[in-house]
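What you see is the complex with one protein chain gone and the rest in place.
This part shows chain A:
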Amino acid sequence: MTDDSTPQRLTSARLGVSKGLLTMAVSTVVLVILGFALAPSSVSQGAVLGMLPFASVLAIVGLGQMLVVQQGGIDLSVPGAVSLAVVLSTHIPNQDDSMLVPAILAVYAWAIGAGLLNGFMVGRLGLNPIIATLGTNALLFGAVLGISGGIPRTTTRLLSSIAGGRTAGIPNALLIALVVLVLVTILVKRTVAGRRFEAVGASPAAARATGLRYRTHRGAAYVWAQLLFATAGIMLAGITNQPTAFQGNTYLLTSVAVVVLGGTSLLGGRGYPVATFVAALFLSQLDQFVLALGVPFAVRTLVQAAALAIGVAIYTVDWAALRRRLAARPDASAPAAP
């Protein structure tokens, strides 16, 4: 039967390249090649440098969402959280650079508050995360309107030079996102607390049996997520210069999309930070590619939707089973011998 002499290939949790990362890396490379072939301007230096800051914001939002998804949850308060960070970091300073630091502290204070609220509702009270975080989203939008009257201000020069500027030709936003990526990866993969965090996500019941404080870990995920959303919002305010009060709206679907494309299961368990990061690059480059193709707006939207559907299908459809079923079908339809 099976050949016992062939050693079974071992995959390491730490060093192995995950399916998500492989898929995303290959897709991104294919996209770049397609770019060179069909729309060379999509891979020109200017286009890529223009795309990277937005990809970085999406990556940070995605990493936040990933931490929550790892715990089997979902945080739908992304739009409110990002919008509130944008509004606070432009409204409080009102173009006065010296007020930027207090503004950023206020942003993080709100983020911790919102995260604790989400964490308490989901982790302690056991509410459904979709309902609980949607409620928080509404509260955050209430704060957006209450603080600004829905009217954001122009970004301060300091913030726009930090978030929108470049160091040695590399967009600062990308550098910040890389730092966040490294931090998240190290904290989750290399620290005791991080390993516990991931274990709780993989199996709350088992974690509980081993005495881990699973409810605390579940709730804490929402706080980490909010801190990352806040960081993304501050950067977005700097990158856009003249933001609207509802700048976070576009991140609701895309934040979940990059997590799923990165291969993290919506049911919880292991998280793939690097894959999530690459998925954010992929989605942003896809935008750029379709824009450069010069197809109508409608087609642009369709292409993005298709990419998402295909990406999700890669992970959720059991292709092996499907192949077996298709292969077995002719036999099943053959008439049975009497």
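Basically, a contact is a pair of C-beta atoms (placed from the backbone, for glycine too) under 8 Å apart; a residue touches a chain by one contact, two chains touch by 3 or more; residues count from 1.
Here, contacts and distances are computed from a predicted model.
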Write down which listed name, "Transcriptional regulator", "Substrate-binding domain-containing protein", "Acyl-CoA dehydrogenase" or "Molybdopterin synthase subunit MoaD", is the UniProt protein name of the chain that is not shown. "Substrate-binding domain-containing protein"
Using the definition of touch stated at the top, determine which of A:A168, A:V192, A:A205 or A:A298 touches the missing chain. A:A298
Out of A:M99, A:L116 or A:L145, only one touches the absent chain, namely A:L145
Given that one chain is not shown, which residue among A:S56, A:T240, A:S255 or A:T276 touches it? A:T240
Footprint of the hidden chain on chain A, which residues? 39, 41-42, 44-47, 49-51, 54, 94-95, 145, 149-154, 160, 164, 166, 236, 239-247, 250, 287-288, 291-292, 294, 296-298
